[in-house]
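The complex appears here without one of its protein chains, the remainder shown in place.
The chains carry the letters A and B, assigned in the order they are written, with residues numbered from 1 in each.
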Amino acid sequence: MRSLVQLATAAALIAAVACARPEASGSRPGAQPGAPQRIISIVPAVTEMLFAIGAGPQVVAVSSFDTWPADALKLPKVGALLDPDIEQVIRLRPDLVIVYGAESELRAKLGRAGIKTYPYVMGGLANLTKTMRDLGRQVGRAAEAEAAAAAIDARFDAIRRRVAGRPKPRTLLVFGREPGSLRAIDASGGVGFLSDIVELAGGENVFGAVKRESVRVGTEEILAARPQIVIDLHYGRDLAPDQIDRERDAWKSLGSLPAVREGKIAILVGNQFVVPGPRLVDAAEAIADVVHPQWRSGR
Amino acid sequence: MPLRRRIFLTVALFGAVAVAALVLAPMVGSAPISLRRVFDRSIPFTDNPDAQIFFISRLPRTLAAALVGAALAASGVVFQALLRNPLATPFTLGVSSGAALGAMLAITFPVSLAFAGVSTVPIASFAGALGAVAIVYFLSTVRRHGLSTTVLLLAGITLNAFFSSLILFVQYLADFSQTMRTVRWLMGDLDVGSYAPILAALPFLLAGFAVFAWLPRALNLLTLGADAASARGVDVVRTQRLAFFSASLATGAAVSLGGPVGFIGIIVPHLVRLLVGADHRLVLPASALFGAAFLIGCDVAARTLIAPMVLPVGILTAMIGGPFFLWLLIRRG
Partner (left out) sequence: MLQAADVTFAYGPGKAGLHGVSVDVPGGSLVGILGPNGSGKTTLLRLLGGMLTPASGRITIDGRDVSRVPRRQLARQIAVVAQETRLAFEYSVLEVVLMGRYPHLGAFELESQDDVVIAREALAATGTLNLEDRLFPTLSGGEKQRVVIASALAQAADLMLLDEPTAALDPGYQIEIATLLRRLNAERGVTMAVATHDLNFAASICDRLVLLRAGHVLAAGPTADVLTRETVRALYDVDADVRFHEDAGHLTVVPLRRTRREA
C-alpha cells in the first residue's frame, strides 16, 4: 500500500516537473545560477535551516520526521535516519541530498547514482550558525544565510551578555522520562547543544561533569545533585494545561530538591528544544527565561 | 540428614543472605549519605536529602529488586519443572515478549493508562503479559484435553516470534528516541521511585508465591513424567495448569515492575541445584531467596559502577550469566 502511494506521488511529481521543464534550472528567484534546485533533506534540522535561509523553494522532499515549517510538511517524504527510501530519492532526481555524516553507505549509494550529497554532523551550539553559513554557500544563498546566521548569533550573544556576572543556579535538564512518573530519566550531560544552551543561559548543568550527551540517571543521583532549577522537556505532541500540571506534579515526590521547594520546575513543550535547527535560539531564550527570569531587562 | 532439617537449614541460610542484602543495599549508593541523618526524626522529610535518598530512591528499588529477583528465579524453577527442561526460562513461553510489546506500544503512542499511582508503561506491559499468557494457554489446550507440554513449548516459541515481529513493526513506526527508550526498557530498570508500583505488583506476586508454596512435591513427581506422576497420585493436569498460571502471573508482574531482566530465571535455579540438589522443596524456596539477594546485588552494582550514570540492571545479569553458562558448558563437557 505504501509503495503504491509512493509510486503515485513520484509519478505525479515527475509529471509536474516534466511540464515545468521549459523554465529550466537556475531561474528560481534569488538563488545564484548553478545552485542546486532539487534539494532533498533527510535531516530535519537542516530542513529547517534551508527554509530559514530562504532556500525553501529549492527543496523538493524532506524526511518523515520534519515538523517545521508548514511549507516543508507539504513536500513529499522520503523516510529518515534508519530507513531512507533510496528509490524514491533517486526517482525525484535531486541535485543535492542532505544526509547524516555517519550514513556512509547511503552516501556511497547516492554517489554511484551520480547524486551529490552534503554530510551533516551534529555538534554543539556553535555548529548551528556555522552550518547555516556553509549551507548558504552550497545552495547559492550565501547572503541570506549570512543575514539569518548573524541574527541568530546576535540573539545568542544577547543572552550571554545579559546573564553574565549573575550567579549560576544548579540546573537539571531532563529531555526524556516516562510520562507521569520519574522513571527512565534521560538528562543532558556535559556535551551537546542542550548542555551548551544551559551554559549559555547562565546555568550550571548538574551533570556537566559527565562527558556524554545523554545521561541515564536515577532518583538518587537527582536528589544528590540538588538542582535549583529543573527543566523538563516534552516534545512530539502538544500537552494540554492539565497534562502540564500533572507532569510538573510528578516532581513533587522529590520534595528535598531546592527546585521543588521553590517551585522552579519548568515543563517546556515543543520540539524546537530537541531539533538543532534555527529555532534553537527560541529554545535558548525560553530556557534563559527559566534560569534567569530577569535576563531580558538586563543590559 | 532428615528432610525437615535440611529444609530448615536451607531456608535459614538463604534467608539470611537475602535479609543481609535487603539491609545492606540501601546503605550503599552513588551518593554518600549519613545514616544518622537518614533516621533523624527532628529534620522534616522535605528538608532531609539523605532521608529522601534512602526512602525514595534506595529502599523502594531494593524492595523491587528483591521481589523481581525472587519472582523470576522461582518462576524459572517452576517453568523448568513444567517443561521438564533445565534450559527453560520464565521468558520461554512468551510472557516477556507480550510485556515488551505492551511497553513499546505505551512508549511509542501517546495513551494514558495511569492508575493508582502506577504510570502507563508498567500497566501496558502487564496487560501485554497477560494477553500473551492467555494466547499461549488457549493455543495449547485447543486440540486436546489437558496441557501438552510439547504444544505449550511450541505455542510459546510461536508467540515469541510473532510478538517480536510486531515489536519490529512498531519500531518502524516509532522515531529514534522512542526506539532508544524501548531498547533501554528491555534492559531492565528498578528505579521505581515510590512504593506505589511495588504495592500494585504485590497482590499478583503474592498470589504466584502462594501457589509456589503448594507446588514443590508435585513438581518433583512431574519430572518423572506425566504418567509416572499420575500413577503416584498427582493430578497432572491441575498441577500443570497451576504451575503455568502462577509462574506466568509472577513473571508478568515482575516484568512490568522492573522490565524483562534476563538470566536470573536460569542462573539462579542452576546454581541452587548445584548447592542443594534437585528436590524442589529445597530448590524453590532457596531460589526465591537467592534470586532476591542476587538481583539486589546486581542493582547495587548497576547504580554504583559508573556513577552518576545508572547501568541497566539487565546488563549486569547478562555479564554474569554469560560466563556462568560458558563455565557450565565446559564443566559438563
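What we mean here is this: contacts are C-beta pairs under 8 Å (C-beta built on N, C-alpha and C of every residue); 3 or more make two chains touch, one makes a residue touch a chain.
All figures in this text were calculated on a predicted structure; none of them were measured in a lab.
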item	value
Contact list for the unshown chain, restricted to visible chains	B
Touch criterion as defined above, residue of B:Ala81, B:Ala103, B:Leu147 or B:Leu316 at the omitted chain	B:Ala81
Among B:Val111, B:Ala278 or B:Leu305, the residue in touch with the chain that has been omitted	B:Ala278
Positions on chain B contacted by the hidden chain, ascending	2-4, 7, 80-81, 84-86, 144, 214, 217, 220-221, 223-225, 227-228, 230-235, 273, 277-279, 281
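We take it that only the chains that are shown with their structure count from here on.
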item	value
Approximate Å spacing (C-alpha centroids) for the pair chain A, chain B	40
Chain B residues touching chain A - in the complex, by the definition given at the top	29-31, 45-49, 51-53, 56-58, 61, 110, 112, 114, 119-121, 172, 175-177, 179, 181, 184-185, 189, 191-194, 303, 307-310, 312
Partner chain B, residues of chain A touching it in the complex	65, 80-83, 176, 178-184, 186, 207, 210, 212, 215-221, 223-226, 236-237, 253-256, 260-261, 274
